[in-house]
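Every protein chain of the complex appears in place save one, which is left out.
Residue numbering begins at 1 within each chain, and the chains themselves are lettered A and B in the order written.
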Amino acid sequence: MTATGIGIGGIVALFVLVAMHIPLAFAMIVVGVVAFALQTNWASALTFLATEPSQVLGSTDLAAVPLFLMMGAFVNVSGFARDLYAAAAALLGHRRGGLSYATIGGSAAFGAICGSSPATVATFTQVALPEMLKRGYSPGFSGATIAAGGALKALIPPSLSMILYCVVARTYIFDVFIAAVIPALITITANLIAIAVMVRLDPAIAPVSERVSRQDKHAAVRRAAPAALLIAIIFAGLYSGVFTVNEAASVAAVVSFAFALMRRTITPTNLVSSLRETALIAGMIYFVLIGSSIFTYFISLAKIPEQLIALLAHVNLPPIGIIVLMLAAYLVLGAVFDELAAMVVTLPFALPIIVHFGYDPVWWAIINVIIVELGLVIPPIGLVILIINAMRPDIPLRALYRNIVAFVAADIVVLALLTLFPPLALWLPALLRG
Amino acid sequence: EPVTLKLSFFASDTEVNYARAIKPWIDAVNADPSGAVKIEAFPNGALGKALPAQPQLLLDGVADIAFVNPSLGPGRFPDDQVFELPGLLQNLKEGVKLYEELLKANLLRGYSDYYVVGAFMNPQYMVFARRPIKSLADLKGMKVRINGAVIGQTVKELGMVPVLMPPNEVVEAMGRGTIDATTTVPAAIVDFGIDRVTSHDYLLPLGAGPLAVLMNRKKFESLPKPAQDVIAKYSIRWIDDTYIRDLGQYNDELIAKFKADPKRTVVAPSPADLASLQPVYQKVTAEWVAKGPGNAELLSKARELLTRIRAN
Partner (left out) sequence: MKAARTIVTRVANAFAVAGLSLLLILAVFTLLDGLLRAVANTPIDLVREIGDMIAAICGTCCLPIVLLHRNNIVLRIFDRILPRSGVRVIDTAAALVIEIVMIGMAWQFWRFGIKTMQAGDVTWLLNWPKAPFWFAVDGILWVAVAVQTFVLIEEITGASRRRDPEPAA
């Protein structure tokens, strides 16, 4: 069989298997092993079933995933999200839309000590949503703010999306964490502007509430001090140079566990449930990465990146046109899989193209993460929207999706800015590298 | 109809061992007038990105030929530590010759499943640091990345703090101050971008490490005679001479470039420091000899061969 034949056959097979309710990870494993076996022999191809899992499971870089997830679970148990939100609300609550600003700010801060977007959203749906509804905020607007804040988390280190990208793309995690700083600040600002515009256009969605007394403000800020301290420790650990990234993940898990112990909020019961929840997500990610690494053999054997590059060279698009084309492809694929899975599946094809056209894999990481962020809130699989809807069925999906539009627009503006000005992401890591 | 063989290279096709020795070998074999063999190259880790896993990948039949770093499998190639002994080898060329001779005399365990296509030797490992090193005394207390047990013992004796670390983590760890220095060869400094984060090179000879291009022996023996002949024609002598010439030159060029670079300082140990190194080297060597029953004999054989190589 020719390389092109195997390439087309393998991709069709992947889609058929996925359509037959076979998990993405297992479909990738089957296609990778069978494609290699057809080209060589079964005995060799089957060894991937051990060699690739041994690499994925034995990666200390990847161990950062369960460690950061554990941190999120412990922090959740400690009630840090509530403290952070309460402090932000006390400071900003009297402005129009103040609780929405507080939600974005609180989510961003909480994101720094929690590994995952769904966890951030689930937490803020419990913590922030009742407060906003109580003060007369519109349900759709409140839910959309929480979704935007949770999706934003993908851009705030430590971020699982970034770790996954770096493991698959073999990029330095720390470079990507640093590169995310300016884009994250821009995105936060863009989200705040989106809120300002929305409340200006329709003041009824966010009534002004009373100013909080100076005393209460101080009390709220004091209560948030331990959470702020934890954020400071995690950031110091991540950026000081004392620890490598996988060591920083260990620090994060251990220190957040220690905080939970000190606050006496951790019990045997919620410890067990925290670890169980962590295992469910970490194990799922391990399966996807095992699948992706076996699938990569199919891609290299069929020489798919080379063929795609040849094809693109033939079409004679300018590089920026190719980037836009790939962005569109991601959003379409993201409608079928979720965007994170789409990233893991396509990275082995996409990265050689990016590098071939002279772009920096670190920059592409940030672009990918913003697409993942977008994918979390846009239909049909807007994961964080679905989570809010599942937790609060009284807020209709339609209202959530209608109110998310302004935030999506903000993200697209950020995406355009980064595509046109890559130094927004690359300047800081280059500066620190010296 | 030529026999097609898959060659695995764990890293980028711009890596110097690939670009300057393995790629020329592939081209030579493929261009051989007999047309008996076609090597299909899979660089960039397409058949496996983990360097330590390459020997097993050959046995599993995933690839037929692969670039192997025997030092990374201290159990699989237990005798190769002899090359790491500090002070044994003086240059890359005699290292390659010694490796060839020891293989020919069947004195290195672990190679029986493989047909040796190429037997290379790294130039001396040296110290590359982010802080100035003017003399041996400056090494004390420095956290240094090591890549093998013997070298770890040597730097420990010199008062350094060895930290075990794969090469791809070095830049990050160095840039952030997790480590102060790394032991490695000049080529790796460029290949892994370590030149971004180090600026002080100390030409302290710390032993060398073998590198090999291996083929699955069963696969080799199953080939038709003309194919075997083509492989044999370009194995060892042809590829090793290419390696000695091009990599030796490249290594010298790099050191010259580092010296000319205003942002780097290159310091060679003073005669007094070199003299004070001798007892350390002897101690490390004696400890290694005491570690294994066959080590003493292997070392004396290696020294005997080296005397002969140097005489030629």
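To be clear about the criterion, a contact is a pair of C-beta atoms (placed from the backbone, for glycine too) under 8 Å apart; a residue touches a chain by one contact, two chains touch by 3 or more.
Bear in mind the structure is a predicted one, so any value in this text is a computation, not a measurement.
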Would you mind spotting which of A:Gly7, A:Gly79, A:Gly93 or A:Pro118 touches the chain that isn't drawn? A:Pro118
Just name the one of A:Ile6, A:Val30 or A:Ala108 that touches the chain not displayed here. A:Val30
For the chain left off this view, which of A:Val18, A:Val75, A:Ala144 or A:Leu347 is in contact with it? A:Val18
Absent-chain contact - pick from B:Gln56, B:Asn168 or B:Thr265: B:Gln56
With respect to the chain omitted from the figure, which of A:Thr60, A:Thr265 or A:Gln307 is a touching residue? A:Thr60
Given A:Val288, A:Ile323 or A:Ile404, the one touching the chain that is not displayed: A:Val288
Need a quick check: the contact residues on chain A for the chain that isn't drawn. 17-26, 29-30, 33, 46-47, 49-51, 53-54, 56-60, 62-63, 66-67, 69-70, 116-119, 151, 154, 160-161, 242-244, 246-247, 249-251, 253-254, 257, 272, 275-276, 278-288, 336-341, 372, 376, 383-384
Which chain B residues touch the hidden chain? 55-56, 59, 73-76, 78, 141, 143, 148-149, 152, 161, 163-165, 178
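As a convention for this text, only the chains that are shown with their structure count from here on.
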Would you kindly tell me how far, in whole Å, the mean C-alpha position of chain B lies from that of chain A? 40
Spell out the residues on chain A that touch chain B in their complex, using ranges where they run on. 36, 40-41, 43-44, 47-48, 51, 55, 170, 172-174, 240-245, 296-297, 300-301, 432-434
The chain B residues in contact with chain A across the complex are 6, 42, 44, 46-50, 53, 56-57, 60-62, 168-169, 171-173, 175-178, 196-197
